[in-house]
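Quick notes on the structure that follows.
Note that one protein chain is taken out, while the other chains of the complex remain in position.
For subunit A:
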Amino acid sequence: MSALLEIRNLHVTFGAGPDAVQAVRGVTLQVAEGESYGIVGESGSGKSTVLRAICGLAPTSSGSILLGGTELTAPRRAEFYRRVQMVFQDPYASLHPRHTVDRVLSEPLAIHGFTDREARVERALTDVGLGPSFRFRYPHQLSGGQRQRVAVARALILEPRVLLLDEPTSALDASIQAEVLNLLDRLRSERGLTYVMVSHDLAVVAHMCDRLMVMQHGQAVEELTREALRAHAATTDYTSQLLTASHGYTKAAS
């Protein structure tokens, strides 16, 4: 298995001196081409920081990140963003409130010098199940699920190979979550995309990802496959705890 995306001993530290926060402390992972990889953890575990470090939004204090065998430089080259794109958690915050869907989708095309913008925008909207009629709407004219579809379309418009998903459904209602998860699943099988998905919801990650890593306090606690998770074959206490908690409230055990 040759890894498309590889992270070696990544450390991310915010601030300096006595106030420094070590958000990620030595994370190593490999994601193969076409694979879907999940990172699970509670708030403050550093899971989102790992994703942000991959696309250059968080400072790497030591360690290296490799894409297709070559180490990434800081700042990232424009070519990097043709291959890797990110979908953020909250579609209410990540779409510009005064830009139409058309403008949101055209901007990356303009930056990367595409000429057939109109056709690409329409195709991207059709791909995420919205249709061209949504092209000239503003975010406030869309529901939460529709906004997240626009965010997915924005990420996919440059036809990247890797999609970084940071809690893509946690701001959505359960029934809308199912629709967005189905959409992501379909796009991955149609285009052979590679996903790295971060979530606090073990069930969502188990549904979407072949392999997953459990993080706590900035460190990887355990890496396991979907099958191992289903068989409840967690080797660490923390993962077992998460598994139990995700099944809902239990009265007796404490």
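Here are a few things to note about the model shown:
Keep this in mind: a residue touches a chain if its C-beta (ideal position, glycine included) is under 8 Å from a C-beta of that chain, and two chains touch if they have at least 3 such contacts; residues count from 1.
The criterion applied here is as follows: contacts and distances are computed from a predicted model.
In the listed set "Electron transfer flavoprotein subunit beta", "cytochrome-c oxidase", "ATP-binding cassette domain-containing protein" or "Heme exporter protein B", the entry agreeing with the UniProt name of the missing subunit chain is "ATP-binding cassette domain-containing protein".
In the complete complex, the residue from A:43, A:115 or A:133 that touches the missing chain is A:43.
Screening A:142, A:204 or A:221 for touch with the missing chain picks out A:204. One chain is missing from the display, and on subunit A it is touched by residues 42-43, 144, 173-175, 177-179, 181-182, 185-186, 200, 202-204, 206-208, 229-230, 241-243, 245-251, 254.
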